[in-house]
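Sharing a structure, written as C-alpha cells. Questions coming.
With one protein chain removed, the remaining protein chains of the complex are shown where they sit.
A and B label the chains in the order they appear, each numbered from 1.
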C-alpha cells in the first residue's frame, strides 16, 4: 500500500507539474466569464450556437453563483494579471468593479444602433463606457390557462390592477383547494426586483425617496394581503417556471428568462401578460446585462472584437434563442422564434406601451453598496411579510439603513424618482 | 417429566434465536432501504422524461428515458473534465495521506509540547469557510503559476482532507498496543521496520478510510474548483455548479452523473476499508 501510495504521489506530482508547465504558455481561447446563461442548456447553446460564429475560439464559462465569479475576477485584479478576456454580467454586478474596467467607447460597432438609454447606463455614472449593453429582459406575469376561468369579473388580463390580482389570487385559493399564486421568494429568487421596480413605483412613483411614505405603507399592506393567497412554498422558489410546470402554482411573476421553460415546454397551456398597475401606474423595470473588459485581460483587442461581435444583429438573435434575453440593438426578429419569445415579447410590448406604464431605470453609482441596497428591500419583505412585524416600524428602521446606504454611496436618484443633486434622499 | 421440560426449553431458546435472527435481518434490510430509497428516487428522475419529472403524482417507476443523461454525456470536454477530476482527487489522496499519516502516528505515540495546538490547527482548516479563503489563495496561485493546474487545486483540497487523514490515522494508531511494536523491536526490527511490518498492515483500513474521504471531498468540491481552474476544469466545476438553476430533469441527471463515479470509487476500495476484520480475528 505504502509503495503504491508513494508511486501514485510521484506520478501525480509529475502529471501536476506537466499541467503547470502547459497551463501558462498557450492561452489561445478568449475566456468569457459570465453570470448569465448559467443553466446548463443555455451555457451549451451559448457555446454551440452563439459563440461558435466568432473568428477566434471562445471559452464560455458561466456561473449563476456570484461567489466564484466575483472571487475569480477580484483575484485576477489583485494579482495584476489575468486570464479573463470578457466579462458578462448584470448592470448591478458591474457597479462594484467600475474602477477596474477598460473604457470601451472606442469600439467599432459598424452600423449597429445600440439602445441609447442602456448605453448611457453602461457608463456607470463616469465619463467612460464601462460596459456595453449586451442583452435585456424584464419581469412579467405568467398564468396557467386553467386560472383564467377564475379571473374577477370585468378584469382585463392585459390591464390588471393589484386589487384585481389580489382578488384573483383569493378566488383561486378558495376555489381550487389551495393558494395558486406563486412568488420567487427563495434564496435564488429575484423578489427584491419586484419591490424596487414593480410594487414601489406602482404605489409611490418612487423606489428610494418615498421608501417610508404612507403610500409605501399601503403598498406593503396590499402585498401582505396578496401573500395570504400566495403559495407558502414560495419561500423556496427560485425560478417560477418549475412550479408552473408542476402546476403547484397557476399564476406567477418572474424574470422572462425564468419563465421561458414553461412557455417552451407547453406553449398552449400558459399565457404571458403585463405586471399589474397601482395608483401611480404600471411599474416595471428592465434587466440589463452587459459585457466589459477587465484591465487585466490578456488580450484587450481580441476581447474588444468579441464584445463587438456580441452586439451584431445576428449574434443578438442567436443570443435571444439561447438565453431568452432580448436584443439591445435595432434588429428585425425572424418569424420562427421559440414560443417563449413570442409570448413574453407580446406581454412586454403591452406593458411598455400601456397608457399607465411607469418604467424604472436601474441604479447608477451604488458601487459596492449595490448588494446592501437590495438587502434593504429583502429585509423589509422578510420582516413585514414573513415575520409579521409592524409595517410602520420596519419601514422607519429600514428607511434609516437605506438612507445611510444612499449617503455612503452618494448615488443620485434614478427614475421614477426625481433627479437629485448629490445622494438620493430618503424622505 | 424433566425430559419434557428440557425439550421445551430447547425449543423456546431456538425460537428466541430464530426470532432474534429475524429481527436482526429485518433491521439490516430497513437500514439498507433507508439509504437506498433516496438514491432510487434520484435514479427515477434521472431516467425519466421532463414531463414525467414534472408530473404529479409522481411515478415510482422510471420511464427509462436517457435523454437527460445523454445531454450531459454529450458535453464537449466531459472526458477531459473527468480526467481532471480523477487527477486532482488522486493527488489529493496521496498528499493527504503522505502528510497526514506521519502526523497521526506522532500524535498517538508521543507526548510533546504543542500537541493540542497542532490538532487545533489541523481542524481549523475544516472549521473555516473555504469560500472566504479562495480569494487570497487564488491571488497566490496566479502569482506563482499554480493557477489552473491540477496540482494547485489538489493542494487546496488537501487542506480540506488533511484533518480527516490526521485524526483517523491517529485514532487507529492509538488503538494499536504499543507492545506490538516493542515486541518487533526486541526481535531485532528497527523502528521503521517495525512500523512497516507490524503497524502499517493494522492501520490499512484507516488509511483506506482517509483515502475515501480525500477522494470524495475533492470530487464533490465546487467552489475552489470553479475559481481555481479554467482550462483544466474538474467535472464538478465544469458541469454541475449550475445544476441548481437548471430545469428539473437536468438537475437530477446532473446529480446522477456526479454520483456514479464516486460510488464506483468507494466500491473499488471497500476491501481495503474493511480489510481489518481478517487481521483482528486472527
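Throughout what follows, a residue touches a chain if its C-beta (ideal position, glycine included) is under 8 Å from a C-beta of that chain, and two chains touch if they have at least 3 such contacts.
Going forward, contacts and distances are computed from a predicted model.
*Asks:* Just to verify: the chain that's not displayed, which of "4Fe-4S ferredoxin", "Sugar ABC transporter permease", "TIGR02186 family protein" or "SufD family Fe-S cluster assembly protein" does UniProt list as its protein name?
*Replies:* The record names the chain that does not appear here as "Sugar ABC transporter permease".
*Asks:* Using the touch definition from the header, name the shown chains in contact with the chain that isn't displayed.
*Replies:* A, B
*Asks:* From the list B:50, B:77 or B:255, which touches the chain that is not on show?
*Replies:* Of these options, the touching residue for the absent chain is B:255.
*Asks:* Touching the left-out chain: which of B:32, B:70 or B:187?
*Replies:* B:32
*Asks:* In the complete complex, which positions of chain A touch the hidden chain?
*Replies:* Interface residues of chain A facing the absent chain: 65-67, 70-71, 96, 177-178, 185-187, 231-237, 243, 246-248, 368, 370-372, 374-375, 379, 382-383, 386.
*Asks:* Name, in rising order, the residues on chain B that touch the hidden chain in the full complex.
*Replies:* 24, 27-28, 31-32, 34-36, 38-39, 41-42, 45, 54-58, 60, 95, 98-100, 102-103, 105-106, 108-112, 116, 118-129, 131-133, 135-137, 140, 155-156, 158-159, 162-164, 166-168, 170-172, 174-179, 181-182, 202, 205-206, 208-209, 212-213, 216, 219-220, 222, 236, 240, 243-244, 251-252, 255, 258-259, 262-263, 265-267, 270-271, 273-274, 276-277, 279-281
The definition used in the following text is that only the chains that are shown with their structure count from here on.
*Asks:* So the centre of each chain is just the mean of its C-alpha atoms; given that, what is the distance between chain A and chain B in Å?
*Replies:* 38
*Asks:* Quick one: which bits of chain A touch chain B in the complex? Just the residue numbers, please.
*Replies:* 1-2, 5-6, 8-9, 12-13, 15-17, 19-20, 23-24, 27, 29, 31, 38-41, 43-44, 47, 59, 61-65, 67-68, 71-72, 74-76, 78-79, 81-83, 188, 238-239, 241-242, 245-248, 261, 265
*Asks:* Sort out for me which residues of chain B touch chain A in the complex.
*Replies:* 50-51, 54-56, 71-72, 75-76, 87, 90-91, 93-95, 97-98, 131, 134-135, 138-139, 142-143, 145-152, 154, 196, 200, 204, 207, 222-223, 226-227, 230-233, 239, 241-248, 250, 254, 272
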